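Partial view: only certain chains, each at its native spot in the assembly.
Order of writing sets the labels: A and B. Residues in every chain begin at 1.
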Amino acid sequence: MEILGTIAFAVSGAFSAMEKKLDLFGVLIIGFVTAIGGGTIRDVLIGNTPVTWMRDMTTPLIILGSGLLTILFKGYLEKLKITFFLFDTLGLGLFTIIGIQKGLSIGLNPGICVALGTITGCFGGVLRDMLLNHIPVLFRSREIYATACIIGGTIYCFGLMVLPQQAAQVLAIGLICGIRILAVRLNWQLPAVKGK
Amino acid sequence: MEILGTIAFAVSGAFSAMEKKLDLFGVLIIGFVTAIGGGTIRDVLIGNTPVTWMRDMTTPLIILGSGLLTILFKGYLEKLKITFFLFDTLGLGLFTIIGIQKGLSIGLNPGICVALGTITGCFGGVLRDMLLNHIPVLFRSREIYATACIIGGTIYCFGLMVLPQQAAQVLAIGLICGIRILAVRLNWQLPAVKGK
């Protein structure tokens, strides 16, 4: 499941980079950063080094493979946008919960863990946008994205008090994905905050 | 005092984000990053992990509260620009000295500690500008900002040789704030460096 999330994020990064007409190397690197960015920031913040993706070749090879396949089959993949939206959403849910579990395992406050999970889920995309010289879509789009992580993560932490871990996990991941999918289908938006 | 600085930086971040018309979540996150960015980069560089703000909920709650109040009372706060300039300046001085003290406590060279203090004071704002897709104002504006930290921090390190710590601290913070305030009042600028 974690692997599915990694693939989805690598593909989404590679797509964004191709739209900006980067070269081959740039597309692969942006895919890489999108896939490992959130987890890397998490590991650096909690001092879990060398960071996770450096410990063996599995993750890097999966990401490079996904990036190359994206480049080769980009015409075909564009017809599968819904499939990728679902992958991306699943990755978001999984990475959020993984981040929270890492935080809890080193004894951080649950509120901090929710922040850590949200960082794990969302900041790969933030790094991608920074490298591509956008204001991160996360902050600008008024989409329900991080909000889904925060709600699902909070429920997970409360759920752990009354449920076995696996049940809380499935519930929270389902909730994050459900909120995200409903938000996109029903076009929910966060309130705008106007400057003067 | 540290709390005042945190609040001032959170508010200044939230203001900048509102000017770019980010959504609610974006405004809060930019406020958060502005307030904890400098200290987080410092902690990561010296390996002080989990980074400081993750250790309990005090700092995150203060920042979120400040961000929300900024959004609610933005009309009112705009009339208090001078108050916030003073808060921000106080935060700058305090964070710089805190950063230097952390560096000295792990035995780094005083020159490095001044750099570390300056990073602590200034890089929250640099991250804010990078996320908002500006060239960081710090580098572009020719304002005396980091320069005040460097001068005050250097005086602090020399001061420690002849003064008790508290006296050196008060002197240096006063100096940083004083230079910054005078620079703005008298419109001091760094020399421009022209390209060809």
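Operating definition for what follows: a residue touches a chain if its C-beta (ideal position, glycine included) is under 8 Å from a C-beta of that chain, and two chains touch if they have at least 3 such contacts.
Because the structure is predicted, anything quoted here is derived from the model rather than measured.
Asker: Wait, 2 copies are placed, so what's the full copy count for the complex?
Answerer: Of the complex's copies, 2 are shown; altogether there are 3.
As a convention for this text, only the chains that are shown with their structure count from here on.
Asker: Superposing the C-alpha atoms of chain A on chain B takes a rotation of how many degrees, nearest 5?
Answerer: To bring chain A onto chain B, one rotates by 120 degrees.
Asker: Please compute the C-alpha centroid of chain A, do the same for chain B, then give the distance between them in whole Å.
Answerer: 30
Asker: Which chain A residues qualify as touching chain B in the complex?
Answerer: Chain A reaches chain B through residues 44-47, 106, 108-109, 111-112, 115-116, 126, 130, 133-136, 138-142, 146-147, 189-196.
Asker: Please give the residue numbers of chain B that touch chain A in the complex, ascending.
Answerer: For this pair, the touching residues of chain B are 17-27, 29-30, 40, 44, 47, 49-51, 54-57, 60, 71, 74-75, 78, 130-133.
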